[in-house]
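What you see is part of a larger complex, with each chain still in position.
Think of it as A and B in the order they're written, each chain with its own count starting at 1.
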Amino acid sequence: MGENRPFDVLNGALNKPVIIRLKGGTELRGTMTAYDVHMNIVLQEAEQLENGEVKRKLGTMLVRGDSIVFFSPS
Amino acid sequence: MGENRPFDVLNGALNKPVIIRLKGGTELRGTMTAYDVHMNIVLQEAEQLENGEVKRKLGTMLVRGDSIVFFSPS
């Protein structure tokens, strides 16, 4: 599987800003402070985006891994 | 996986007010009094929100973990 593993991307993004796209199209933005093998992710200073616009601020948030489509360090 | 684990957010929110977003967009608000490894969650004094407005009050509620998109201490 090459020298890299997908979860290296999660590890490399700890304490950095990330974007998460959820099933259904909602996106979240925040600083990732924790993740686990199910890809459950904790964001701090999280914002919920709809169509690229900040819809609201949510502070700390636990996102279920099975709701995630993709994850991108921003 | 860093020093933190996602479920620390659940543990830290015990007996505190939280917001839960469900698949389909419905949101719930209440005081979390229990959770388990499946992320099944118990809320007290729970309210069901639609578009940010309280739609009804439901008292005690057990929410299935696999219906949850994200969880946020409020």
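Throughout what follows, contacts are C-beta pairs under 8 Å (C-beta built on N, C-alpha and C of every residue); 3 or more make two chains touch, one makes a residue touch a chain.
Only a predicted model underlies this, so the values are computations on that prediction, with no experimental measurement involved.
A single sequence accounts for all chains of the complex, and while 2 copies are shown, the assembly in the file contains 7.
Just so it is clear, only the chains that are shown with their structure count from here on.
Annotation: 18 Å between the Cα-based centres of chain A and chain B. Note for the complex: chain A touches chain B at residues 11, 14-15, 22-24, 26, 28, 33-36, 40-42, 46, 58-64, 66-67. Chain B contributes residues 1-2, 4-10, 19, 23, 25, 39, 65-66, 68-74 to its touches with chain A in the complex.
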